[in-house]
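With one protein chain held back, the other chains of the complex are shown just where they sit.
Up next is subunit A:
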């Protein structure tokens, strides 16, 4: 029995505190403004994106009705490419598979991943006696702050540069001025050697093409290619919903994802299909050239397969994680990730209910959504969050016919 009165009171307190935090206010108003400008610019420079988004919605809807088969196809392709594929039915199974590959006492460089957040990957690997560095700048800031991501793409969205400077000055034990370029340079210097000393690189993936077994990682910082290219082992953890049938579908999905994520053209799109290899001596293929020798892809179910069969809520799995909805959410723009559990905002409540957290955690969050509908206007997949929010509330009240 969930006492919604109590849970709502606690949540209200958290949200109001966040809304009154001047740092969140300052950082979010800057971020929302620049998101809107950037995405409008991106869409007017590449106007075909809107039509392509409709096409991708159809591709993804088809894929959702076929996830198990797509997984089998992708796993077969990855194995043929001399990688290894796994299917983890839940978070603890995924952590067990990772632990068996990683062991203990290792140095790990990690690329930002919401699935990692979903299953508590960093905490788990640290508990097992490993050292792990978050290489994404925002996630690194949150790691130092011992805090969780406050936006799916920009984890430290709520921290203005002045606060970052204070944090870095303390950590690096030298004066870092409140200038973004200086802050970025300090992290670059610190992280550089880690990539080459690391035993393992861990990443998520934006898309997986089942036919070639290729994973896509869209990024700008360059940490993605270093962390997945330099260490001898690369582990990918990816949600099953990221599967699309073909490489062609994957390119389309990638373009829509980055454009609505306000990366007009991203600096890097990493496409990885297997371990590094060479056939330069006598045409004998040898694995483990300059890049990783091992390539492991762990597909995570954790409720996704069941959700893909649920006619009312399966739409939630279309989410590309572009983050556009969060910038348009009036509540999020006041409270950042305090409106959410692991997945954030209105769409986050649905994910909390079915994938990460459970219905009891989702219950109070489901009542925060204003059902104002602006997220859906922005969403490239046109995910109907207001409708699903209502359906979730009906489950909570039990006051519905079927």
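Worth pointing out:
As a working rule, contacts are C-beta pairs under 8 Å (C-beta built on N, C-alpha and C of every residue); 3 or more make two chains touch, one makes a residue touch a chain; residues count from 1.
Here is the rule we use: contacts and distances are computed from a predicted model.
For the chain of the complex excluded from view, the name given in UniProt is "Cysteine-rich domain-containing protein" [choices: "Cysteine-rich domain-containing protein", "Molybdenum transport system permease", "Spore coat protein JB" or "Multidrug ABC transporter ATP-binding protein"].
When the missing chain is restored to the complex, the residue among A:36, A:128 or A:277 that touches it is A:36.
On the side of subunit A, touch with the chain left out of the figure occurs at residues 1-6, 8-9, 12, 15-16, 19-20, 36, 310, 328, 330-331, 333-334, 353-354, 359-360, 363, 367-368, 370-374, 376-378, 390, 392-401.
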